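With one protein chain removed, the remaining protein chains of the complex are shown where they sit.
Showing subunit A:
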Amino acid sequence: MALAIRRSTSDIFCAAKWFIRRDCRVLSTLPEKAEVEVATVTKKEKHIRTRGSRNSALENRFVYPEFLPDPNPNWRNSLREKLERADMLKRRNQIDIPEFYVGSILAVTVADQHSQGKTNKFVGICIERKGCGLRAEFTLRNVVDHQGIEVRYDLYDPTIQIIQVLRLEKRLDEKLFYLRDALPEYSTFPFDMDPEILPEGTPVPLNPVQVKLKPRPWLERWERQDLKGVSNIEEHLKEKDRVRRELRATPWEKYDLMKQYRQTIPIEDQNDIWAEVNSQLQQLHMTRKKMSRKRTFSTPKTQLG
């Protein structure tokens, strides 16, 4: 009896300690960090509004996301990052790596020693972009002869000959892995697709298409991922799945400022990086534009001649 009482008291003590520790952790870090965060952000915003040129440099983080290093502090190394950026710019001098997003349709031609013509072209929708620096990679998906195929490419692979954007657009989600479980018509693209040219200065269009999933079994639990690009997810769910989705939901994560901070590169670091590479990137962009304009202008001449 006495032993039981002692054990129960120790349990209470443990539980109390556990709760206190939890609460303490929350109280000690979050509010003060949150204040600091908000203050810096507002200060930075003012800073940016006063300087217009900085703002355009910061827009680069969407166009060239691989220039930003991995936010994990264990993997940071300023010298390696600098060398990698220099190498990336050198590679970009050699080949035109266009602006594209997850959901854009790309055609990639690589030098392939295994194929007969020594080159290999693959067309598909970009379903994922990941990696930083020279390790940046993207995945294309297409359905050929009723068979879903995905190919992963390194963005700075020296064997890549041409990367062409056939249709520049964004989708509602950051990763389109659900296309693997969707009906095949949503990821079918012909190999002889013509590139669609957007008029200059237009923002990148957002394609609000919502795909239909095939019935279960699925490769992942899509219902728990809060996907916007799927229309018929509810009709395949049972009551059990809805309950479990509620149990596993993490609605507090959008208020977790520390988590957000750890997943992103701070503005100060970004400004240093963009100041280093922005002028060269702009120059490259301008020369490519000039070249393309020349090419479009010269084609009718050759036809006439």
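The rule is simple: contacts are C-beta pairs under 8 Å (C-beta built on N, C-alpha and C of every residue); 3 or more make two chains touch, one makes a residue touch a chain; residues count from 1.
Here is the rule we use: contacts and distances are computed from a predicted model.
Matching "Large ribosomal subunit protein uL14m", "TBC1 domain family member 15", "Transcription factor bHLH77-like protein" or "Glutathione S-transferase, nitrogen catabolite repression regulator" against the UniProt entry of the left-out chain gives the name "Large ribosomal subunit protein uL14m". The chain that is not drawn here is touched, among residues A:N74, A:Q94, A:Q147 or A:T202, by A:Q147.
For subunit A, the residues touching the chain absent from view are 7-8, 11-12, 14-15, 18, 110, 112-116, 120, 122, 137, 144-154, 157, 159, 180, 220, 248.
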